[in-house]
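Encoded as C-alpha cells, here's the structure I'll be asking about.
A single protein chain has been removed from this complex, and every other one stays in its place.
As written, the chain order gives the labels A, B and C, with residue 1 at the start of each chain.
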C-alpha cells in the first residue's frame, strides 16, 4: 500500500522525478466542495523548486491539471486526479551515479529492493514525489478549512542547530511564515538561518533543520484510541516524508525528563466546556484530540546529495571520491513547510471523516 | 481500523482494563512455525504488573490461552487468538473519577468521542490494552527470529532526564537488559534511574523516560518507499503506544543540527556487498532497510495518573483538588521495553512478508 | 486480510473446528448501543448444529461469552470480542482423511497452500468458522435495526432443484421463516424440501439449495459507486461462505435474457420522493441503494462430505473408495439462513457507516 495514504480520505501518488510527470489521485473528498485549480496551485507554488537562492535551481512551473472529480468548480465526490508534468528533467546529470550509490541516499536500497538501478535521479525517493502529496493535501486542507474551520500552519524552527524560533502557535499565519525565504517567522532568527543555508551551499554542503506545526480549530474527538491515535497517524505521515529523522507531539522528548505533576495539563472551564491551562499534551489525550491546538515538530536531516566529494565505496566495493552533480537543495526545510502542512491535512481530514461516521 | 495493525501480518487487540479479559487475534502468521505457549508467556511475564517496587502493585498472573491457530505445537497459518483473563479488577478504585477527568489522561477525550464516561479505569486507554500487543508481537518476534534471523532488543536509555545509557546497539541482549529492574543495561546509570523512580513514587508523583531499540539481522530491502517507509511504520507503531511523545530514527533531532558531510553514512565493502561505516541513518535509506541495525528511540511522558492532588476542573467546570486512587506505575519505561519490542516486531514481520511477495 | 471483513464496521473471526473454540472480534460498532448476550445468542441458536433431523447430530451448546466492548449492557465503542468454546470435538473421526483428500472439500487445497494436513476436520474450511460470522453479524443486525430501521430476512427458496418458494419479500419475517425446520416459509413447498433432505441423508448423500434474502428499510445512498458497489460487497460476502457457488442481485441471470424496456424499473412518486414501480434492480442502481428492498439469492452446493463411498485418488495418487465418517449436514441451507443474514448485516452496517462519514 506504499503509494496510498488514508482510509476514507485517501491520496495515491505517482511519478518519477525524471519521467513524464508526477501527481496524485484523491479519493473520498466529500462532494459539493468549492474547489478551483488555484486552491491547489497556491500550495504547489509554495513547494516548487527555483524559488530563490535558498533552493535548488531546477526550474519547474509545476502547473497542475485537474483531470477528474471536479465539475463547474465543485467536487463531485469522485476521485480527483491531479497531474503535474515534469519539464526540466536532466537524467544525464546522474550518469556518475551508475557506479556508486550516494551515501545516505536511496540508490543502494532501491537497487536491493527492486533489483534495478534507476538512471533517473532516484525515482520515487526524490523529493519530487512530494508534489502529489502537496496537491492532495491542498484539497484536504481546503476541505478542513471550509467544512470544519481547521487551520494548519507550519514553520521553520531550527536550521543547523540554530534556534528554536520563538513563535506563538495560537496565532501564527501562513502569510507571516512565507514572509521570509527561510519560512522562519522569528525575525530575530530568520536571517541567521538563511546565512547557515547559504554558507553550507557555498561549501558544497547541506544542512538539516526542524519544522514545527500547529493545527487549530479541531473539535475534541478526532483520532482513534488504539493503533490509529492522532499522534500515531501524524508520526506515520511525517516519517514518510523524505529526509525526516524524528517526530514529537507536544512536549516530545523534553517531556520525558519531567515529572507528572510538572507535565500534566490541568483542565479549566472554557466556552461552556473544558480546555486545558497548558498544552504539553500537544492537543491529544489517549490519541484523541482534546480541542486544544495540535502541535508537533519534525526533524529533517541535511540532504544526502552534496556537491563536495565524499569518500565512499562503489557498487564494486572499491572506495572512490564521489561528488554529485544534479541540482539540489542545500536545506529542505523552507520548501518542506507546505509538505508538512499537506501531510497533516491528509491525516486530519481522514480522522475527521472517520469520526463523522460515528454520527 | 483502530484496533487492527498491519497489512499481511496483522494483529487485532481487544479488551478493557476492568472487563473479563484482554487479548489479540494474530492473522497472517505463516504456517509451520513451531510455537509454544511459553514463547508468548515469556514476553507477557516481562510486561506484567506486580514485578517489584518500581511498578504498580496490581497483581495479574496474565496467563495466556491460545484459542486457535496452533495445533500440535505448530502454527496452522490461520488466525491465532490469544486470551488473557483479568483477575484483579477493582473498578471501585475509580469512583472519584466520575466527577472530574484526570489531567492529561483520556477520560475527557473518550467521553467527547464516544459520548460515555467509562467507570472502568479508562477502558482502552489503559496500559492494559498492551497485553494484546505484547502477545501478538511475541509471535511476530518468534517468527522473525526463526525464519529471518532478526533480533530485536530494547532498553531504558533515560529516566527523568538522567542518561543516556551507554549501550552497544550491536551486541546488547535481552538478558542483559532484564538483569536490572529498571531495564537499563548501563550499570553505572541503572541505580540512579531506579532512585529517580522511587523518589517520584515517594512524592506521589511519576516520571518520564526514553527507550532505545535496535533491530539486527534485517536484510536490505524491507520497507516501502513512499508512505509505508520502514521508519514511518515504526513511528506509527511507537506513537500508538500509550504515553509516547516522540520518535527518532538513527540520528533523530540531533541529526537536524548537522551538515550533510557530517551526517552521511559512507559505504564500505562488507560481506561481498556494501555496508556503511557509520549508522546515522538508523539502518534505513529512502524508507528501506540497508542491512545495518535499525535503531530508534521513543520518548514516554510521566504517567498522567498520580496520587498527589492536582488542581483541575471537573466536568462541571469547577476547580477542585483531584488525587487519583487506583494502582499505577510511577514510571512506564521499564515495563514498556517488551511493548516497544513487540510493536517493532509487528512492523518488521509485516514488511518482511510484503517484501517476500515481490518474490 | 483473509480473516477480517469490513472497513469501518469490521469483524475478524478465528477458530478451528476442533480446537479450543471459535469466535470473533467486532471493531467499529458505535458506542451506546444497548446490547445483551441474548441478542447474539439468539442467532447462534438459529445456526447451531443438533437442531433436529435435518442437521448434523454434532451437539454444541454454542454459548457465547462477551469478553470485551460491552459494559452495563451498552457498547463502549471498543472492540467486542466474542468467544464460543468447542465442546463436542472428535478429531478422531477424521483419521481416515490422512490418506486421501475428500473430493470437493478443502483438504487438498489447504495442504497445497499451507504445507500441512490438518487432522482436525478441515480447520478454517469447516462450517464451524461461521460461528464468528453469525456472532458478529448479530451485532451488526442489532445496530441496523436499532439505529437505522433496517430489517434483514433470509429464507430457503430451493432444495435439490425443488422450488422456488413463493414468498413476499416485502413482508416475510424471521418468525415465519423459522416456523418450519427447513426454513422455507412456503407451506406448500416446505415439506417437499424436508423430504428431499431426508432422502439424501438416507442415501448417505447430500443435496444443495438456494437461499433468498431481503433487506428492507435502507435509505437511498448506501454503497460506493465503483469497486465497492452494494451488490459487489454482498457478492463478496456471500461467496466467502463455505459451499456457495453463485450470487444474484434482483433479476440476476434471468435479467440477462430480457430487453431494457422489459427490465427497467420505472420511477413513481412515493412518500414525497421517488420509488420504483418494479424492483428488478434488487434495490440498487449504480451500486447504490435506491430505497427499495435489497433482494438477492445465493446458491449452495451439496455438502462435499458424504457418507457413501466415492472413488477418488489418495495423496499417493492411487484410486480408492472413500467414505467419510464424522457428523455432517445433508443440506446446509436451513442452517445457512442466519449466516446469510449475518453477512448481509455486516455489509450493510459497514456501508451505512461509510455513507455517514459524508455527513
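Observations on the model:
To be clear about the criterion, a residue touches a chain if its C-beta (ideal position, glycine included) is under 8 Å from a C-beta of that chain, and two chains touch if they have at least 3 such contacts.
Small disclaimer: the values here were computed from a predicted structure and weren't measured.
Looking at the complex as a whole, the chain kept out of the display touches A, B, C. Contact with the undisplayed chain is limited, among C:106, C:150, C:172 or C:352, to C:106.
Across the entire complex, the residue among A:41, A:63, A:78 or A:146 in touch with the chain not shown is A:78.
When the missing chain is restored to the complex, the residue among C:13, C:41, C:86 or C:182 that touches it is C:13. Contact residues of chain A toward the unshown chain are 1-4, 7, 10, 12-16, 19-23, 25, 27-28, 31-32, 65-69, 71, 74, 76-81, 83, 113-116, 118-120, 123-124. Residues 1-5, 7, 13, 100-101, 103-106, 108-110, 112-114, 122-125, 129, 158, 160-161, 200, 203, 205-210, 219-221, 223-229, 231-240, 242, 244-253, 255-269, 273-274, 276, 280-282, 284-291, 299-306, 308, 310-315, 317-319, 355, 358 are the ones on chain C that touch the missing chain.
On the side of chain B, the interface with the absent chain consists of residues 7-8, 30-31, 77-78, 147, 225, 353-354, 356-359, using the contact rule stated above.
Methods note: only the chains that are shown with their structure count from here on.
With chains reduced to the mean position of their C-alpha atoms, the one farthest from chain C is A.
Averaged C-alpha coordinates put the centre of chain B at 39 Å from the centre of chain C.
Between chain A and chain C the centroid-to-centroid distance comes to 46 Å (mean Cα coordinates, whole Å). Counting only residues that touch two or more partner chains, chain C has 7, 31, 77-78.
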